[in-house]
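Subset of chains shown; positions unchanged.
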Amino acid sequence: MVVEGIKLAVTGMLIVFIFLILLVLVVQLSARLLRSYTQQEEREQARYKRKSSAGSPLADSRLIAVIAAAVSAHRKKMRIVN
Amino acid sequence: MLVTGLLLVYLAIRKQFEPLLLLPIGIGAIMTNIPLAGMGESGGVLYYIYAVGIKTGVFPLLIFMGVGAMTDFGPMLANPKTALLGAAAQFGIFITLMGALLLSEFVPGIQFTLLDAASIGIIGGADGPTAIFLSSQLSPHLLGAIAVAAYSYMALVPIIQPPIMRLLTTTEERAIHMQQMRHVGKAEKIIFPLSVFGLCIFLLPSAAPLIGFFMFGNLMRECGVVERLSKTAQNALINIVTILLGLGVGAQLSATTFLNVATIGILILGVIAFAIGTASGVIMAKLMNLVSKTKINPLIGSAGVSAVPMAARVSQKLGMEADPQNMLLMHAMGPNVAGVIGSAVAAGVLLTLKNFVV
């Protein structure tokens, strides 16, 4: 039975490697085919980030504190209500 | 056995050993072993849960779907070569399988069939739903021990892996910085689960339930048009099924099936499986560095065993030890999630035994 085990192990590892190598190839292929979409998406995100980071950083930090409190209050409330 | 159940509850609560699973499993183990209560016997509630959800394979698949909906394959898509580390780490599974066969050859009192050995090997996949699904199909009598071993060793990853990783790498290797990841587009993320499922269909149909549900979950996450289904798959559904799965798995932990020398064998083989998986991931990374010009830090190889995201965190921690500026977490997530696919593929191979043996 140990022989069968060895056969199984060899086949198994082969299939695992074949599967994941093919996967790598497919992923690389799809990355290449979709490159223009991805780059456009990236540019849009970059533009959006620049815009939003232009806002006053002070106001932002205050906002974040308020938000954090609101969210934590909300969570506590949920726990009580439900 | 009540003590075993209580121990699992203790580990879950006090040591935070994968509590989401080990707490229900521990309680299920206690319930099923209460003398005269018959909760795990035909007509008992745990029996119904087991019969409906585990024997059929439905519960682990639904959990795998939820895991898929929670998994971001972005880091792997950004650096696809790291997926090979997730392949290499599956050596743990198959070497353990052979170990189990050797044990039953040479240790009296241990009699593992080929199916049993396969189920034990899958512990090295470091992936709960896969281990439960496979052993429920191949060796239901070992299901309890295998699930306990798999989840326990996943929780012990921060203890099992570091010495092996240190042994196989130099400080210089551990300090290797990896370059910032590229942006991964929405379309790539949608195509990915379909590609994996497609490969599975043509290469290895026996892995289709596991890979199919995993990738269906991921597709719901990434496609952007069924957010309410994705959210439910990640929350209410996976939580409900986790509670029931845990109780049902725990119900398989009865004295006759658990308190025997086979369980000791499983526990020993399980830790060997994790160790070999870790080592082969690291060694694979070093081999890849021999042929590739962009070096990868071999510490991320160990994350290929899966045990998401614990193993990736271990990579990050050891990387920072060697160089506090070294941020490996996201890079380790690549092999980490590839390891989930890798062990599902391995499980697919092992599932074919069901038709040939018996």
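Chains here go by letter, A and B, matching the order in which they are written, and residues are numbered from 1 within each.
One rule holds for everything that comes next: a residue touches a chain if its C-beta (ideal position, glycine included) is under 8 Å from a C-beta of that chain, and two chains touch if they have at least 3 such contacts.
Only a predicted model underlies this, so the values are computations on that prediction, with no experimental measurement involved.
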item	value
Subunit counts for every protein chain kind in the full complex	A x3, B x3
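The rule is simple: only the chains that are shown with their structure count from here on.
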item	value
Averaged-CA centre spacing for the pair chain B and chain A, given as whole angstrom	20
Touch list for chain A against partner chain B, complex	1-2, 4-6, 8-9, 11-13, 15-24, 26-28, 30-31, 34, 37-38, 41-42, 45
Chain B to chain A touching residues, read off their complex	76-77, 80-81, 83-84, 86-87, 90-91, 93-95, 97-98, 101-102, 104-105, 114, 117-118, 183-188, 191-192, 195-196, 199-200, 203-204, 338, 341-342, 345-346, 348-350, 353
